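Below is the structure I would like to discuss, written out as structure tokens.
Every protein chain except one is present and positioned as in the full complex.
So, chain A:
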Amino acid sequence: MKRLVWPAGVLLLLLALNVVFTPSFLSIQVRDGHLYGSLIDILRFGAPLILVAIGMTLVIATGGIDLSVGSVVAIAGALACLQISLDAGLITAIALALGLCLLLGAWNGLLVAAVGIQPIIATLILMVAGRGLAQLITGGQIITVNDPAYKMIGGGYWLTVPSGIVIVAVVLVVTAFLTRRLALGMLIESVGGNAEASRLAGIRSRGILVMVYAFAALCAGVAGLMISSNVSSADGNNAGLWIELDAILAVVIGGTSLAGGRFSLAGTVLGALIIQTLTTTIYSIGVPPETTLLFKALVVTAVCLVQSRSFREKVFGGRKRAAAPAVPAATDRTERETAGLPGPQDGVRP
């Protein structure tokens, strides 16, 4: 819980900034049976990013990374819209799109777990090839569909709540259940924390990795449906462009280490909301459009720095910092050997 303090603080600060510029920022109204308000908009427009970031959290917790989720977003939207335009039926369209996403995710997982390619390279393959696949599906065009049922996924409402928010809530609850109620979370953290020790403890890490990459792609697929449904069209070129970078950022801001190990779903949601709020803020406080990217970068840098404990200690006073160790840090073995402690007697393994 303690590590959620910083991202939560940053989010509150951003919201407060908005209230200063737009006094009605916090008001939420019900209009025509739908919830309206800036906060609702942030949640609604942030929904795809939150989804992608949830999947990314698990991948990063295993010590990996998934660059292909943006392409998967485009593929899901493209296939679904193509099927609908061919009158395949809504259920078939969604099932085919999500099925393909699962397959692509499993492909990523196999490249990482079975073939042993570094995650950044393995998913880079699909990141590039996936855009091509999406364009193949759409035939290089933007497919426009007119299906009110499909429109409901991203643009509809359920009991006054935008359906995107409902979908995110459901996915979040399911993910939390799988990882925290069942043992998936602990095994993921174990594999990410120490892969070799996990193997020796009998964990089948390959299966876990394939599952996690498939889950990340599934999340991206749902986000893709949401995005394409919202605009009733599929754009293989631009849908989900750079969303993987925002998602990685959200995970990191949320306090999950890129080195793998402990992860926090709540932190990731906060991180994604910070990014979405930032985008909203940029418009509402009137930052010139040509400087928005730079402005965003500056804020993100500041957030990351303020979260780093060593940075805070350096800047805001090093009173609590312990004296530097007299001996430079060394690996366990050399430390023991140089220090003349009783050491490993059989440690040399060819």
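Throughout what follows, a contact is a pair of C-beta atoms (placed from the backbone, for glycine too) under 8 Å apart; a residue touches a chain by one contact, two chains touch by 3 or more; residues count from 1.
What we mean here is this: contacts and distances are computed from a predicted model.
*Asks:* Out of "Formate hydrogenlyase subunit 4", "Phosphate-selective porin O/P", "Simple sugar transport system ATP-binding protein" or "5-oxoprolinase subunit PxpB", which one is the UniProt protein name for the chain not included here?
*Replies:* Missing chain, UniProt protein name: "Simple sugar transport system ATP-binding protein".
*Asks:* Out of A:K151, A:R262 or A:R312, point to the residue that touches the absent chain in the complete complex.
*Replies:* Checking the options A:K151, A:R262 or A:R312, the one contacting the hidden chain is A:R262.
*Asks:* Of the residues A:L86, A:A114 or A:A197, I need the one that contacts the missing chain.
*Replies:* In the complete complex, the chain left out is touched by residue A:A197.
*Asks:* Touching the hidden chain in the complete assembly: which of A:L51, A:I65, A:I208 or A:V303 does that?
*Replies:* Missing-chain contact among the listed residues: A:I208.
*Asks:* Please pick, from A:L79, A:M127, A:L184 or A:V303, the residue that touches the omitted chain in the full complex.
*Replies:* In the complete complex, the chain left out is touched by residue A:L184.
*Asks:* Considering the whole complex rather than only what is displayed, give the residues of chain A touching the chain that is not shown.
*Replies:* For chain A, the residues touching the absent chain are 181-184, 186-187, 189-190, 193-194, 196-204, 208, 261-262, 325-327, 332, 334, 336-350.
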